[in-house]
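Showing chain A:
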Amino acid sequence: MLEAFKKTEVYKSIFRHSYQDTQRNRALQIVDNVFLHLHPVRVPRHATNIGYTWGMGGITFLLFLVLTITGIILMFYYRPTAQYAYEDMKYLMNDVPFGPLIRNMHRWAAHAMVLTVMLHMFRVFLTGSYKPPRQFNWVVGVLLLVLTLLLSFSGYLLPWDQLAIWAVTVGTNMARATPLLGHEGPFGPELGMQPDNDVRFVLLGGTEVGPPTLLRFYVGHCIFLPIIAAIFMAVHFWRVRKDGGISGPETPKKA
Partner candidate 1 sequence: MKTIFFFAITVFCSAALVAGDVTGKVSFEGKPGAPVRLRMDADKFCAMAHKEAVLSEELVVNKNGTLKNVLIYIKEGVGGKKFDIPKTPVVFDQKGCIYMPHVLGVMAGQELQVKNSDRTLHNVHALPKVNQGFNQGQPVPGMMKKNFQKPEAPFKVKCEVHSWMGAYIGVFSHPYFAVTGDDGSFTIKGLPAGEYTVEAWHEKYGTQTLKVKVDATGKATANFSYKAG
Partner candidate 2 sequence: MFERRAKIPVENRDYAVFYIVFSGILFVGTVWSVWDEVRTRRPWKDYQAEFYQLSSEKLDSLRLASLQEVDSTQVLELQAILKKAEESLTSEEYRKAVADKDQLSRDLDIATREWRFARSRSDAAYYQFQKAKLEGRDVAPYRKEVDEHEASIAKHFAEKNHLEMKISGLDEVINKYKDAHAKAQVELQNVFAQAVAFGAKAENMRNNPVTVRQVMLNDFELTPFQEIKARIDRCQTCHSGWNDELMAEAPQPHTQHPVPELLAKHNPESFGCTPCHRGQGPALTEGFAHGVDDHYWETPILRGNDVYATCNSCHTNESTLKHAKPFVAAKQIIFESGCYGCHEIKGFTDLPKIGPPLNTLMAKTQPEWIFPWVRNPKDYNPHTRMPNFKFSDGEAEAITAYLVSVAKQSSFSFERPRGSFAGGNAAQGRQIFETIGCQGCHAVGNATTVRDARGTTFDIAPELTRVGSKVSPDWLFDWVKNPRHYNNETRMPSLRLTDTEARHIVAYLMSLKDNRRFAPASLDLSNPEKITAGDRLIREFGCAGCHSIKGMENEGKVSVELSDFGRKKYEQMDFGDTHELSEDDTVDYRENADGTVSVKHSWRGWVYGKFKNPRQYQTERIVQKMPVYTFNDDEVKLIRLFLISMTKDVPLPTYQRTYDKRMQDIEAGRRLTMTYNCIQCHQLEDRGGYILPLYQEAALGPPPLPESQGAKVQEPWLHSFLKNPTTIRSWINVRMPTFNLTDAEIGKIQRYFLGLSRQDFVIRDYAATPMDQKYVEPGRKLYEIYQCAKCHPTGSNTEGLTAEFLAPDLAKAYTRLKPEWIIDWMRDPSRLQPGTRMPTFFTEGQEAPDPSILGGNNEEQIKALSTYVWILGRRSAPVVTK
């Protein structure tokens, strides 16, 4: 009976090919899958040596996915207004079943992601995987690093407790000193930059950290920065694929 089911149109539209262990099927399974087709169908031998890269890039991506999923769960319980932000966080910690678990997973994943990003960066540098033709991918990676740090920074404000507000105050105060765009930066005042119209103002949505800042950071943290990060990650992975796949030791030159 199972055989008959396998012959129906419904089954065939979902599972496009059979699963006999042929080379063709093996290739099709990767190529036909939207999630897997970024992986190469075949990998070079050195790719299986996990000790070369320790999969730091992949782990970073895994943590990003964890953050996204736990983040979405957290979004169910959080309102980004000054009136509710702290209370919702407390509610999550005290009332919601497994609330502390989700919040702590999100926080640990965030810290771990920053750590693995650093490790990945060191690994790439130490294995020379930035050399031509991979220079542009390094730049994209740096952008991704900046985005990771911005995600961390914007997320830090969301509990809206004293630690959050003051940390962000200190961080955003640096924006005052931006050249040309900050009201205390070089050439800023000359260009008409005031505390209420410079880049810090844009960042905070006001002259000091307040409810507009919270909303701005929330939107940035949940929508804007993740989308930009996703775009750059797509570029980053695509470039890795196209530039020859996962790093490996130098192949000995044939004499």
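One rule holds in what follows: a contact is a pair of C-beta atoms (placed from the backbone, for glycine too) under 8 Å apart; a residue touches a chain by one contact, two chains touch by 3 or more; residues count from 1.
Per the selection procedure, all candidates are chains of the complex that A comes from, given by their letters.
Note that the structure is predicted; figures quoted are calculated from it, not measured.
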item	value
Options 1 or 2 - which one, within this complex, touches chain A	2
Contact footprint of candidate 2 on chain A as seen in their complex	45-46, 48-49, 82-83, 86-87, 90-91, 93-95, 97-98, 100-101, 161-163, 210-211
